[in-house]
Every structure is written in C-alpha cells, then in structure tokens.
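After the structure tokens below, expect a handful of questions from me.
With one protein chain held back, the other chains of the complex are shown just where they sit.
Should a chain be cited, it is by its letter among A, B and C, assigned in written order, with residues numbered from 1 in that chain.
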Amino acid sequence: MQMNREDLLQAYRRMRTIREFEERLHLEFATGEIPGFVHLYAGEEACAVGICMQLTDRDAIASTHRGHGHCLAKGVEVAGMMNEIYGRKSGLCGGKGGSMHIADLSKGMLGANGIVGGGPPLICGAALTAKVLKTGAVAVAFFGDGASNQGTTLESLNLASIWNLPAIFVCEDNGYAESTSSAYSVGGSQAGRAAGFGMPCHEVDGFDFFAVHDAAATAIARARAGEGPSMLHVRLSRYFGHFEGDATTYRAPGEVERLRAERDCIARFRKRVTEAALLDDADLDSADEAVTGEIEHAVADAKNAPLPSEADLLTDVYVAY
Amino acid sequence: MQMNREDLLQAYRRMRTIREFEERLHLEFATGEIPGFVHLYAGEEACAVGICMQLTDRDAIASTHRGHGHCLAKGVEVAGMMNEIYGRKSGLCGGKGGSMHIADLSKGMLGANGIVGGGPPLICGAALTAKVLKTGAVAVAFFGDGASNQGTTLESLNLASIWNLPAIFVCEDNGYAESTSSAYSVGGSQAGRAAGFGMPCHEVDGFDFFAVHDAAATAIARARAGEGPSMLHVRLSRYFGHFEGDATTYRAPGEVERLRAERDCIARFRKRVTEAALLDDADLDSADEAVTGEIEHAVADAKNAPLPSEADLLTDVYVAY
Amino acid sequence: MSKKSYRAAINEALRQEMRRDPTIVLMGEDIAGGAGAPGEQDAWGGPLGVTKGLLAEFGRERILDTPLSESAFIGAAAGAAATGLRPVAELMFVDFMGVCFDQIFNQAAKFRYMFGGRARTPMVIRTMYGAGLRAASQHSQSLYPIFTHIPGLKVALPSSPYEAKGLLIAAIRDDDPVIFFENKMLYDDEEEVPDEPYAIPFGEANLTREGDHATIVAFGRMVKLANAAADRLEKAGISCNVVDPRTTSPLDTGTILECVEDTGRLVIVDEASPRCNMAADISALVAQEAFGALKAPIQMVCPPHVPVPFAPNLEDLYVPSAERIEAAVRAVMAYKAREAA
Partner (left out) sequence: MSKKSYRAAINEALRQEMRRDPTIVLMGEDIAGGAGAPGEQDAWGGPLGVTKGLLAEFGRERILDTPLSESAFIGAAAGAAATGLRPVAELMFVDFMGVCFDQIFNQAAKFRYMFGGRARTPMVIRTMYGAGLRAASQHSQSLYPIFTHIPGLKVALPSSPYEAKGLLIAAIRDDDPVIFFENKMLYDDEEEVPDEPYAIPFGEANLTREGDHATIVAFGRMVKLANAAADRLEKAGISCNVVDPRTTSPLDTGTILECVEDTGRLVIVDEASPRCNMAADISALVAQEAFGALKAPIQMVCPPHVPVPFAPNLEDLYVPSAERIEAAVRAVMAYKAREAA
C-alpha cells in the first residue's frame, strides 16, 4: 500500500517517540524514582504504529501490561503518560493507574491492562458498539504470545467470529511470556487457532513496518466492510526485560544485540524510506531531535509535577454512590 | 477393531442400561417425585459406552451436567445413582450431590459437573497424575458443543498439548447448547481447534458404536504410548429436552422421531451384530429383560430409601477442620 | 397498576427501558433462544422465561444470544459500556461467576478509578441466585457478599415484583456497573406493580414494617420470611422493624442505624454463606456505630458454612426459615429479660 510523505514522517516520528520514551524510562527506572512495575515496548514499535496510524479516535484499541507503545501509537499524549507513570496528579489517570493502567478513552485507547488476556473481551464489546450504533469503527485487541493461551482471549476469538464483529486480534509474539518461551507454551500455532475459530490470519514480520501496515490495512478494510474479524500474528522482539529489573538470563547471549543490529524496525524503516528517496535524512534527523526534546521535557515536567492530594484517594470510584 | 462376543454383549447391555435408565427417569420426572434439574443422555449412548468400555477403573473420566450415561458406561452402579437422583442417604453421594454431581472416584469417575467446561481442566490433572506416577492410565474429558466455547475447555486443550498428557477430549456435539444451535455458537470447527492447539482430531459418527469404539481405541493407544492427547469430535443427538421440562420447540418438527427411527445407535448396533451373527436376538432380548428388571428394581428401591438425616447437613465439608 | 409476577416485572422493565433508549442491548445464553436452530426463535427467553418475547420487538441486533463464553460476553458488555452502549448481560446463575469474574471485578469495576475518573461503565449484570430449587451446590449460591466486597460495583437484591421493576430500571439508568441479583424462588410471586416505568433509588432502604421491640434486616427473598416471622411475633406482642436494604452497595447505613437506635435489638437474615457475608457486614457496622444503643447481642440468621446440599430435606434445613428468624428475635428479646432479672 502506498503511503504519502506526511504519513511516513508521522510513522517514523511515532516509532521514534516510543523508542525514546522507553529507552529513557529504562534509564530513569534505574534511578529508583519510578514506582511499581514498568514493562517496556522498545523493539516492537512497528507493530503498534503500523496498525494504529490507520485508525481514528473512534476506533478502539485494548492494550496490555506493555502498553506505552500502543498508547503513543494511538495518539495519547506524551506528557500525560509520563506524569501518570511518575504517579502525578497531572497524569492521564490522575496518578491512580500508573504504567499498567494508562487509558485515554477520548483517543479510543481503552487502557493498558494488568490482567493478561483482559483486553480481548473488551474489544468484542467495543466492536459490538460499532456494529450496533453503525459507526463504521473497528476495534483492535493487542495481546502477547503468553496471552494467546488465556481462555478469555480464546473465547473472544470465537465470539467475534460468530457475531461477525469488526474486530482485529493482534498477537504480538515476542517469543516470551515473562521467562517462558512461546515454543514451550503455545501448542499448535496462532494461525491454526484463528482458522479453528473461523477467521483469517496474517503472518507478519513485525520488524518490517510496511509488512505490518499492509496486513493491518487488509484486516481493517475487511472489518470496516462488515466482513468480520481477522488475526494478525506478528513476530517481533522486546529489547528489554519482561519488566524493568529482569536480568533476562533466559535469553540466548547476544540475542537482543543481534536483533538490534540486524533487524531493528526503525533502522530498517529509515533505510528503506531514504533509499527509496521518500524521505531524506534531514527530515528524519530533525524528527529525532524533536522527539528527544519532547521526552526530555516530559520527564523533567513529570519529576516536578505535584502529587495527588489526599482527597483524591476517595474520588472516582463511582460516578454516583 | 475386533471385539469378542462378551465385549459386544457388555457394550449392548451398557447402552441399553443407559437408555432404560433415562427413559424411565423421563417418566418418573413427570410425576414430580424427582427433585431438581435432570439432563438425560438418551440417544448418545454409543459415545459413552464406545469409549468407556476400553477404560479401566484407574483411567479417569470427567463428565458434564448430562452425566448419567458416562457414569453407567464407566461402571458406576445403577442403584447408587438412582438413590442419589432421588436425594436419598443411600445415594452414591449421600444425597448431597444429585443428578448433576454423581461421582465415583473408585471407578475413575470424577463427577458429573454443573459447570459447563468444568471437566477439561480436571482431566488435565488426572492425566498429570498418570504421567507423574507412571500408572499408564489415561484421562478422558467429555464436553458438549456448547462447552467447546468455554475458555476452560480451550485452555485445557493447549495445556494437554504442551505437557503431552495422556488425555482425550471428547466433544459430544449434539447440535445444541440448551436451545442454541452449534451452527450459531461454534465459530470454525472442532477439528480446526484441535489442530490449532496441536493435537489430532477424529471425526466420528456418534450413532455408530463401532466408529466411536475404533476412534477411541486409536486415541487411547496414542495416550497410553505417551504420544499425547487427541480430540474426538462425535456428532450425535439427544432424544429428550435439554433438561426435563424443556419443550424443545427450537428443534425441527420430527427431527428426533426421524433420528430415533433411522439412526438410533442401539438399533443399529443390534442390527449389525445380529446380521453378522456375532450375537443373536435371544442374547439381546434377555439382556433387555435383565436391564428392565434392574432399573425397575432401582426405582422402587430409591423411592423407598431413607432420606439423609439432619446431621448429614454439616458433615463432609472438610476432611478435617 | 396490575398484578405482575417478579418475572413479568423484570421483563417489563427491560422492555420499557429498551424502548426509551436505543443504546440498551441484552446479551446472554438463550436469552432469546433458538439461535441458528430450525424451530422456534425466542424458544426460551432464558431458562426461566424472564426475557421471553423481547426478541419479537427488538430483534437479534439488540437481543444477543451468546455462546457459552461468559468471560467473552461479560467482558464485551464492559467494553461496550465503556464505548457507548448500555448493555444488560445475563449471567444465568451467579454460581457461574467463577469463569468470568475477572472481567467484572478487575475490569468493569475498576475502569473509573484506575483511569482517574475518565471512564463510565453503565452496564447491568442480571443474575439468578439462591437455594430452594433442588439445584445443588453449583446452582444455588447467594454470592452477593463477594460482589459487595468489590469497590466499584453496585449490588441490588430485589425482594418482590415491585422492587424488581423499580430497581432494575434504576440499575439500567445507573452509570456504574450494577450486579442485579434475582432470587430464583421469587419469579412466580405476584403483587401490584405500576404499568409505567419508575426507578427506585439505590442506597435507600425500604422499611417494610415498623415496630418497637427489635429490628430485623433481611435481604432478597429473606425479606418475605422476615415479615412472616414478624407477623407471628406481632401476635405474641413483639413488634419489629423489618428493613430491606434493597442494595448492599451502596448500603443505607442511616436507616439501619436509626432502627437500631430505636429498638436496641438487631437480627440480620442473610441467605449467603455465613463467613464474611452481609450479616457480618451489618453486624460490624452496628457494633462500631451504634454500640451504645445495643441492648442485646446481635443475632445472625444464616445458613451453615457448608455447600448447598441437593437432598430436599437437607436444603430446607440449610436455608434460613421464618421459624429460625422468629427464634432469633425471641433470643434478643430474652436477653433483656435476663438482664432485668
């Protein structure tokens, strides 16, 4: 599928934003200032961006514990996210959610999720809303290879299939669920499962932004046309540990370094668009610079932002009670 | 696979016992004397018997809400079951379980189950016991077409697959879950799902005892040899309503009558064994007579048996507390 | 106004609200029935016929029969509620919560708080609870204490047809997730129920009877039994308040505490298992907030700490009875006598 210059620049900038966001969090986490569990998306950027840039704010996505990339790809603001991750009142969720629960419903982002397999049922619901209210929207569930073994995910594939929902199930297969390899935990195959529930599956190289983009385009068009759900099985890799603090001793020595050097989705994107003269290095360099500045600013801002007030503990449990 | 005369007679007698048991309960339920929900297995006998007659008491099965057939096929005693269904102290579970919870662990029967999809995880456990203790036993989960959409069932297929468990998953596809057709509720196919989780599936005509028997033999042999789990997708039909009291208006007019007349598993078995001169009508008639007597006796007995005593309310919650 | 059963009152509430608001959809197993089948469509209207007839008016676009996949469809209700629909999902028996609880308590219940107040989840889960149908231990539980324990959920327990209609309409109009507990033994009960729609506000207890000597707090089906006990006690000169809190979350603590202040004696009747249940919850409330008013120990009338047995004679012993309630009231009254002595 053809992409214009503007879209390409936008895609690059989004991927770079995610990378910079995550690399920076990796450093900041080590200082001990960031509370709780943080799961970084670095390495997987092409997947979130290749899909989400084809969605509007009416289209919904459900994310995972590894949610920063999905948020940023869906257009959620850097500053609100960073503040949230630091537990500040100015965070997107007022500091009550943290990294694992960032959401922005105004952007169609239904939330990161601390429960593995929590998102796919919700996406059936968002897709149902689109179908019943005839909004033309689609709904996308991101889930990991680990989550593909959770009953909630499997039931959702069937429900979307028999209700013919405008839903897309994106299995982000990074080869591990925590320290357990998908070679061990996944019986059969993702494509086989999709077929078993009656939906098509696209096998996608997740290091290749354009491969993701094209497969997503097909799945989205199918969903918008009322032809039902699809699965995307995207193979990719995370560059950091399962969460910050994980020593990743279960991975092969040099595994990540090799992937970073040889298959990195951003480097590959850059090479391809510059070689094809679609964008030039100057465009991309200035995007890099802008991104660095934005993240720098967001971190500084978050560190100095005020904490939630004592009264906030008790608000927002119910709309009315 | 060849079966000797004794086995054939035994198979016939078990199928007839189930049929007579269920037909009689159908009549007795109408009198109002049987408490609670009763789900009858009549019509599906070839499935339970074709499989269970190849199992020993060490092999485990997990059943469903429609459990009488599985119990009887596994060798559970008629009298204990009938007493249980009438809520008598002399019932197999002391009257505390009823139709939906009959179990006899000494026979490897892990229980009927009021929760649809409750059994498959348990069967992973029974198969694990066999594997860890190296007993050579296998474990069989019966579940319906409705249950095939339950996450517990789907997760179990994967777990059995990756742990290479000596388990067999028998999907009893009678076309309906309550009033909902499997054509509506099941996306894809059972065989496709089995493949999706990495196990073979046998498509079986559940009206044909010998077809069930042969497919089960293959799956059991595979499991006993340590080669892993299989699925049997057995198409069959229930003759009565979902539960007693169901008017079954959702079925096509004449659907059941036609099946009873043309495809009944017991009639077909009888025809086949008599035509092949493996058994003669006299053998079978006398089996019929014995069965009728046994059920008659069990009902009379159950109706007159004493109720649980008040003290029974509080016992058997814990082994020790 | 006309006599309606609990079943009919619920059906009417659903119908009237669906007419008013096109974003309301129903989903559940066999809630119409006959989907994809060759015979009658709307063959069941749920296993006890509660939703029967809605399909004809609203069609399969809004009356959604589901596969046997509670996690997926209860979660879908939550996802739909967060994105613009107002779903009413049926969890056939509350005993089945164990296969889908995550979508209720970690998703729907927490959206609002964990997203900093920027989500609304207007969904209702209708579900059936309680013993008495000889349905044994996996189809007879009264699990509302578990849902009451969870911040973010509201829990309603209609005790009669009038209550059922008004509370269900309130539940549907509520912008928070509501778990609506229908007692399976009440479906055939009848009483006068207004024909027009009306909402009974949550968190306002119904003082079904006033008295001077003791207060009985009872939930759901137990309200009927409490009133039967109170009738008998009345004849013996003991007059009771009977409080139906209607919702356990929010709970009308004010009415309960006032009644205890007035009578000084409290009996709580709860059909749920006795540990960490609503009887304990209210007992604790009163022992902390109205201690000075108490003239006698608080008596709890609950089932024993055992699964629900199948055998009818055992099940009848299991469920709290009017006799046991009466005895408990007499016990709190007798305590006074002893003190005086």
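The criterion applied here is as follows: a contact is a pair of C-beta atoms (placed from the backbone, for glycine too) under 8 Å apart; a residue touches a chain by one contact, two chains touch by 3 or more.
All figures in this text were calculated on a predicted structure; none of them were measured in a lab.
In terms of the touch definition stated at the top, the absent chain reaches A, B, C within the entire complex. Note that of A:Ala48, A:Met100 or A:Ile168, the residue touching the chain absent from this view is A:Met100. Here one chain is not drawn; of B:Gly43, B:Gly111, B:Gly144 or B:Gly206, the residue touching it is B:Gly111.
Here one chain is not drawn; of C:Met97, C:Leu157, C:Ile238 or C:Cys259, the residue touching it is C:Met97. Remark: the omitted chain is touched by one listed residue; of B:Ile34, B:Leu122, B:Ala194 or B:Ile220 this is B:Leu122. Seen from subunit A, the chain kept out of the figure touches residues 35-37, 87-89, 93, 95-98, 100-101, 113-117, 146-147, 149-152, 176-186, 248-253, 255, 307-308, 310, 312-314, 317. Listed here are the subunit C residues that touch the chain not shown: 71, 95-106, 109-110, 113-114, 136-138, 143, 145-146, 148-152, 248-249, 251, 272-273, 275-281, 283-289, 291-292, 294, 296-300, 305-307, 309-310.
In the full complex, the hidden chain is touched by subunit B at residues 60, 62, 91-97, 101, 103-106, 110-111, 113-115, 118, 120-126, 128-130, 132-133, 139, 151-152, 155-156, 158-159, 162-163, 315-321.
Throughout what follows, only the chains that are shown with their structure count from here on.
Judged by the touch criterion defined above, the protein chains are all mutually in contact, each touching every other.
Annotation: 36 Å between the Cα-based centres of subunit B and subunit C.
Taking the mean of the C-alpha atoms as each chain's centre, subunit A and subunit B sit 45 Å apart.
Subunit A and subunit C have Cα centroids separated by 40 Å.
Residues of subunit B in contact with at least two other chains: 149-152, 184-186.
In subunit C, the residues touching two or more other chains are 66-67, 69, 71-72, 99.
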